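With one protein chain withheld, the remaining protein chains of the complex are depicted in position.
The block that comes next holds chain A.
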Amino acid sequence: MSRDTLSRPEPLARRAPDGARPARRGSRTEARNARAAAGFVLPFLALFALCFLAPIVYAVYQSLHKTERTGPLGLGGQEHEAFAGLANYTHALTDDQFLAGFGRVLLFGAVQVPLMIVLATALALLLESASARGIPFFRSAFFLPYGVPGVIASILWGFLYVPGISPLVKIAQSVGWDVDFLARGTVLWSIANIVTWQFTGYNMLVLIAQLKSVPEELYEAARIDGANAWQVARHVKLPLIRPALVLTGVFSIIGTLQLFAEPKVLRPLASSIDSGFTPNLHAYSEAFVGNNQHVAAAEAVLLALVACAASFVFLRLVGGRGKERG
C-alpha cells in the first residue's frame, strides 16, 4: 500500500499562519476582503448558531425554569413556566442516582480509556511497522466496527451476552466457568468491551494518520544510528504522535461521559442496569419518562460542564508539550 493514502495534517497547519494576511493594502481592498471573508464564514456561523449555540441557550433557559400547575388534582389544569433559579440544579445534585451515574462513568473512563488508547497505539504501531503484512485488510478490519452504529453494536453484543442465547456463555459454561456478562458487577465492563470494540479502530486510524506525517528521514536517521524497531517505536514514533494521543484521549473522555446507547439498549436485557446508570441515561429518563424536561436540562448542562472540566484537567495533566510539533 502507499503511505500517502491518508491525508497529512501538515498542509492545514502550514496554512494557518498564512491566514493572517499582512494588511498593507488599500482600505477598499480590505473592506472587500472582509466582505468576502464574511461571506465564507457566514454559512458556518449560521449553522453553528442554529445547531450548536441555540440548543445550548435553550437548555440553559429550560434548566432555570419549572412547570407550575394549577387546579386541584392537577388534571386538566393549566400549566405555565416559571423561573426556578437553581432549584433544578439542586434537585439534580441531591439525586443519589444521578451522582452514582457520574461515579460509574468516571470509573469506566479511568479503566476503559487508557486501555483503549494503549490498544489503539499498539495496533497503529504494528500496522505502521516495516515488517507489517496485509496492512489494508487489517486496517479496514480494525476500523470496521466504527462503521457500526452504537445501537446496532449493542444489540449484537447483547446477543452475545444474554445467557441461554449467547454462544460465549455456553462455551464458558461448558468449561465450568459460570459467567454472567449482565450481572451487577460485570455489566459495566461488558459495556466497556462494546465501546472498546467500537472505537479502538477509529483511534488507531487517527494515530496512523499522525504516524504517516512523520518524515521518512527520521526513521532512516534512527536506523542509521543503530536503533532497532522497538527503539524506533519507543523513542521516535511515540513522542511524535503525542498530539494525536492527546486528541484521542480528549475525545474518549468526552465520549465516556456521554455514554448512553449501550446501557439504553442493554437495559431491557439486564436486571442490573437502572434508569440512571449513566448521567445521560438519567437525563433521558427525567425528560421522557418522568416528563421533567427542566430537571433534565439542568442535568445536561451539568454533564457538559463536567465534560469541559475533565477535558481541561486532562489537557493540563499532559501539559503543553503536545504543541511542540503542531
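As a working rule, a contact is a pair of C-beta atoms (placed from the backbone, for glycine too) under 8 Å apart; a residue touches a chain by one contact, two chains touch by 3 or more; residues count from 1.
Just so it is clear, contacts and distances are computed from a predicted model.
Hey, which one's the missing chain according to UniProt: "Acyl-CoA synthetase (AMP-forming)/AMP-acid ligase II", "Helix-turn-helix transcriptional regulator", "ABC transporter substrate-binding protein" or "PDR/VanB family oxidoreductase"?
Going by its UniProt entry, the chain not pictured is "ABC transporter substrate-binding protein".
Please pick, from A:Ala153, A:Leu269 or A:Ala283, the residue that touches the omitted chain in the full complex.
Final answer for the missing-chain contact: A:Leu269.
Just one of A:Pro55, A:Gly85, A:Pro136 or A:Gly290 touches the chain that is missing; which is it?
Candidates A:Pro55, A:Gly85, A:Pro136 or A:Gly290; residue touching the omitted chain: A:Gly290.
In the complete complex, which positions of chain A touch the hidden chain?
67-79, 91, 97, 159, 162-165, 184, 267-276, 285, 287-293
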